[in-house]
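Heads up, one of the protein chains got dropped from this complex, but the rest are sitting where they should.
Then we have subunit A:
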Amino acid sequence: MTGIRNVSTPPPTHLLHAVLDATAEAVLLCDDQGTILLANAAAHRLLPGLLTIREITDDPDSFDRELHGRPLRGRRQPVDDAHDVWTVHDCTDETARLAAIAEERERTAFLVEASRRLSASLHRGRCVRTTVELAAAHLADAAVVVLPPARHRVEWVRAVTGSRFETGVMKERDAESVPGLSEALAGFPPVPSRWLDQTQVPASLLPAGFGEIGALLVTPLPGNGVPAGALILARRAPGAFAESEELQARIFAARAGGAISAAVLYQDQVETTAILQADLLPPDLPHIDGLELAGAYRPAKDAARIGGDFYDAYPRTPSLSPSGTDAETMVVLGDVVGKGPKAAVLAGKVRQTLRALRLLEGRPEPLLRVLNQALMDPRDRTRFVTMVLASMVRDGDGWRVTAASGGHPPPLILRARGGVEAVPARGTLIGVTGPIRVETATVRLGPGDLLLLYSDGLFEARGGVGGRDAYGEDRLADSLASCRDMPAAAVVERLEQLVSDWINGAGHDDIAMLAVRVPPRISENGYHPASFRRAR
């Protein structure tokens, strides 16, 4: 590089003019009054007909103003006492770029805000409301979210800028008349705004006072495979949505759709779990004449581990056929292997099967054998249930109890005179092996005697001083012995309390108990019959 060589003799005037005209900026030579003495080509283009710089600025040194729709920036450079050079720059491009950047920032900020608000909830209704509120506040004058049609009806949620959301339902036919909506609900890519005829929108889509729709945009809310719905944007100002606005609406719709479909999935799961759990909840025990019944169910702490403990009590049921025998009173308590929905489903199956079977076969032993056959699943021979069944028949002032165990800890009896005995019912767990061993035991419950069925969660509850010791069968028997003379409900409550103290807030398996007590003779210790009732 040799650098710029300044010539000592100036080039001819026409060449100097050519140099000036070659610059993009307007260049003006003015006298000390501002009168323009010389202007280059750019100056003639930007400032046509200008005679003096004073016409466009009072400031002696600089100006920033718009002229003929162009943002201009002028700067004065003194040449000598009598002359100034003004350069005027056309800022149209920079201004547009800055505006674009600001707009982009605003859009990004909106999307960030939208994502934040949309992810704040796993409730479908709230996600949809948030979607219309955000869209009405930032993207259009009105926004409507239309949910996928169900039974020829279409649910919608809408909001007009500045007012609260509304919800409603319209006929599927009306929804189909909204331009582009059927396509959006079918998951097709959005039709460009300029192709949508906003005059075809049914009047019911927007509130009565909204007025004429100037522009319409319909975008799918993408879901998991199928759309979660569609977003309709309406603007009063005529003229289609710009491409950048359509793009922003699509990005927003993608996020909103994701949030809504996640909420739907979550809700489905919650509902499924709730249905399964509802089936496992302890039943309202029936009233059975001459017995006090009390149950307690304490599911494992971890909600995801809904367990498989259950109990039921069936009152004596008249035979379905005139020749048959009546189904005797029966109590049952069982424990299905594992936790979670799988265990819940199996527990539900066991309960339903049992409910039906007992009407045909009331004797505990054959009942367990049939149940075992019914539950055997050749594909999965590791699922099982352990249970205790007790059939009860009135016997004078007490009851004769025939108990059978399918691999379950033996029921305990608390005698009215004191002392706890185990009912010697033994057997194989249900659902694993073809022929099972069942040894039934028959015992008599006299007035004031109490029969306790319980799940192994009770004596396996870990706690105590070291926090790891099982409550144990012996401790359970001792605890039960301390419940003499108590009504069934109180016994269950006390045992629950004792185990609760033992585990002291630590995690535990499901714990289920069912206490069945023959009311004591009133004359014996002054019991009033009314006090039996609350044991239900």
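The rule we apply is simple: a residue touches a chain if its C-beta (ideal position, glycine included) is under 8 Å from a C-beta of that chain, and two chains touch if they have at least 3 such contacts; residues count from 1.
In this section, contacts and distances are computed from a predicted model.
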### Task
Using the UniProt record as the reference, specify the protein name of the hidden chain from among "(Fe-S)-binding protein", "Multiple sugar transport system permease protein", "Homoserine O-acetyltransferase" or "Anti-sigma factor antagonist".
"Anti-sigma factor antagonist"
### Summary
Cross-chain touch to the chain not pictured, restricted to A:Gly74, A:Gly295 or A:Gly427, is A:Gly427
### Message
Going by the contact rule already stated, which one of A:Phe384, A:Trp399 or A:Trp502 would touch the omitted chain in the full complex?
### Response
A:Phe384
### Message
For the chain not shown, which residue from A:Arg158, A:Arg298 or A:Lys339 touches it across the whole complex?
### Response
A:Lys339
### Task
Tell me where the left-out chain touches subunit A, residue by residue.
305, 335-339, 381-384, 386, 405-410, 426-429, 432-433, 436-437, 456, 460, 462, 468, 470, 473, 509
